[in-house]
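Every protein chain but one is kept in place in this view of the complex.
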Amino acid sequence: ALVDAERGNELRFSAMVQLDSRLFLEGETATGSKLEDGFLLRRIRPTLSGQFAGLGFRIAPELSGNGTGANVALLDAFVDIPTGRTGFLRVGKQKSAISLDRLRVATALPLVERGLANELAPNRDLGLAWYGQAFSGGAQFVLGLFNGAADGRDVALRDDGGKEVHARVFFEPFRNESSLLNGLGFGVSATAGRKRSEGPGAAASASLPRYRSAAQEEFFAYSSGVVADGHHRRLFPQLSYFHRNAGFVAELGVSEQVLQRESQTRRLRHTAYDVTLSWVPTGQPITFRGVQLTGSESALELGLRASGLRIDPRAFEGGLTRFASPDVAARRAQNLGLGLSWHVNRQVKWSLDVNRTRYQGGAPGGADRQTEDVVMGRFQLVY
Amino acid sequence: ALVDAERGNELRFSAMVQLDSRLFLEGETATGSKLEDGFLLRRIRPTLSGQFAGLGFRIAPELSGNGTGANVALLDAFVDIPTGRTGFLRVGKQKSAISLDRLRVATALPLVERGLANELAPNRDLGLAWYGQAFSGGAQFVLGLFNGAADGRDVALRDDGGKEVHARVFFEPFRNESSLLNGLGFGVSATAGRKRSEGPGAAASASLPRYRSAAQEEFFAYSSGVVADGHHRRLFPQLSYFHRNAGFVAELGVSEQVLQRESQTRRLRHTAYDVTLSWVPTGQPITFRGVQLTGSESALELGLRASGLRIDPRAFEGGLTRFASPDVAARRAQNLGLGLSWHVNRQVKWSLDVNRTRYQGGAPGGADRQTEDVVMGRFQLVY
Partner (left out) sequence: ALVDAERGNELRFSAMVQLDSRLFLEGETATGSKLEDGFLLRRIRPTLSGQFAGLGFRIAPELSGNGTGANVALLDAFVDIPTGRTGFLRVGKQKSAISLDRLRVATALPLVERGLANELAPNRDLGLAWYGQAFSGGAQFVLGLFNGAADGRDVALRDDGGKEVHARVFFEPFRNESSLLNGLGFGVSATAGRKRSEGPGAAASASLPRYRSAAQEEFFAYSSGVVADGHHRRLFPQLSYFHRNAGFVAELGVSEQVLQRESQTRRLRHTAYDVTLSWVPTGQPITFRGVQLTGSESALELGLRASGLRIDPRAFEGGLTRFASPDVAARRAQNLGLGLSWHVNRQVKWSLDVNRTRYQGGAPGGADRQTEDVVMGRFQLVY
């Protein structure tokens, strides 16, 4: 990072580049065509952050898409306003503190992509959140008010009158002790709000979730004509444990939303889980923030993940007015992934990753969609 | 701003962030649905400017939309080429020097948004303009040639063969004297050109104006099928007066354009006005460039505005081939706004603003659209 500091102010320019490749050994789309191999720009994020007039800020444009296209968007744009000695109010567009997997920074993931539970949580949202802590960080709190994003989505605009409240509490009771339980953390996040699909085509469909596999391939979407129309609640119990060169992160996710199609209203509850293990055979310590390297050390990191997502079966009930078609939308996805990363130094990482995702439903005639086997490679540079 | 200066060259990186919220107490869209509350990224502008090889330049991307969406665009991209000691030629994409309200920098507005007269002037345009002055700045001139933007629009592409000439003259006769009239300025801006709507859908509709309320809600647009087809002229007489901790800015706006629908051609003349008062109860001086703070001073600023916009009644004449539908497009809008800003220091400002906009027409059956009452909040950071 390029840092310019004077008189207590600091401007920091940093950049993160992830160049990926995907090779599908097996797998097909809902319409039966082969999934597309190739190179892609996964994340290109020149970031401006700093301390300024007593405030913190971060502006991060994203110069690439999520693997299916290319675009330029504004990922983060927030200001942190201190509230006393141990808290701050974060105002603007920011990462949602709901899924534990999402809270891992994108540069420190043990596998190339995140797991399935994260698909049920909002990605980023626009609003304000208070971050506080007690017991020297042993208890951490988040309380926020946001526009409200659909599961897995990144909200960049106010899209209806219904807002969403976010809350999170996370404990690391032994954080400041040198015990075996020093690296243990557990907690729960929740959201509650109302959501109403509005506006024409694209805006309305962005107000609904679509769930994607580890290779970012969509396996579930609602049928057209379905709109959000009422309460939306989420609950994410979460647990992490890191000790020396090994780590463990797990969470459950529940997303319950009221939707409407024509005159029918249904409250659907989707559930997911994610269990991820990390191990650094070269011995360096690992934390929630990634492998801790000193000097120009190199390290190997192994990641193993099992995750799953289950759509509420009532989504598929009914005849022509069902909320999702079993011929296109999978009822269940089960992911197993194994990743290997070579940290050349603190700045450069090469990763190679194998993921298998098995589906129930989602193919013509209600058959099971073909299992998706993908090899993903990544080159990562952090400046 | 981060400044890198050497050998007469200077590169300056600055940034402006405006995070807004809108809460509609009352108001609805043309189709009768509620206006959307929420948070929004109003302006995120990392800006690169400087002096270089004897030239000035400015490149300012805009990382957010105008309140209804999100996008990334190039706002300013121009080079200033000196022409003698007191003038310069500005080449590229730049702010149009037509509306006095528009010429106020976005960080120094006494209310959160600009008034209605500004809606009749171009926002930004692509071309060249000569900026000159005489009598030590007592007389200021602008003469420009541009692609030609529709009222309130920002032109980023050449869109037809018809160009537009801009001219502005502004006097501050007592500028260099220490008299009561020291802060008095008056002048007039005008544009003249030809405009022809071309190309399919989006491009054609971007060639026509749409007028928006203080909360950036559209209240007037032409019916589909209307195209620009001939002369477009504007006249903006303008006046400003600043004395100590109070200020006054007023202007009239007239925009007259030849349009066509099917075989009918009409010359429509819309008019608007804007009167804005500023007062700094904490006593700091205020100028056209905003409240002047020294050191780490704080200040309060009050703004009061009345503005109005009247559509040419002939726009609504005729049966099915009228140019605008009275059921959707308002005939007249009348805005009253009151704003309060707390300048924490030169970098940070919080604003809170109440605006009422009353309409004539614009609702089904030609009824008056519901009055729009909006509370707008803003957090502003200038680096």
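Labels for the chains are A and B, by order of writing; each one numbers its residues from 1.
Rule of thumb we're sticking to: contacts are C-beta pairs under 8 Å (C-beta built on N, C-alpha and C of every residue); 3 or more make two chains touch, one makes a residue touch a chain.
These numbers come from a predicted model, not from an experiment.
Novice: Identify the residue among B:V17, B:L41 or B:A77 that touches the chain left out of the display.
Specialist: With B:V17, B:L41 or B:A77 as choices, the missing chain is touched by B:A77.
Novice: Can you work out which residue in B:G92, B:G132, B:P285 or B:G377 touches the chain that's missing from view?
Specialist: Within the whole complex, the residue contacting the unshown chain is B:G92.
Novice: Considering the complete complex, identify which of A:K34, A:R244 or A:R289 is in touch with the unshown chain.
Specialist: A:K34
Novice: Which positions on chain A touch the chain that was left off?
Specialist: Counting only chain A, the missing chain is touched by 2, 13, 15, 17, 19, 22, 33-34, 36-41, 44, 46, 63-65, 67-70, 72, 344-345, 347-348, 379, 381, 383.
Novice: Across the whole complex, list the residues on chain B that are touched by the chain not included here.
Specialist: Residues of chain B in touch with the missing chain: 4, 11, 48, 52-53, 55, 57, 59, 61, 72-74, 77-79, 91-93, 126-128, 146-147, 156-161, 163, 198.
Assume only the chains that are shown with their structure count from here on.
Novice: What's the distance between the Cα centroids of chain A and chain B, rounded to whole Å?
Specialist: Each chain's C-alpha centroid was found; their separation is 39 Å.
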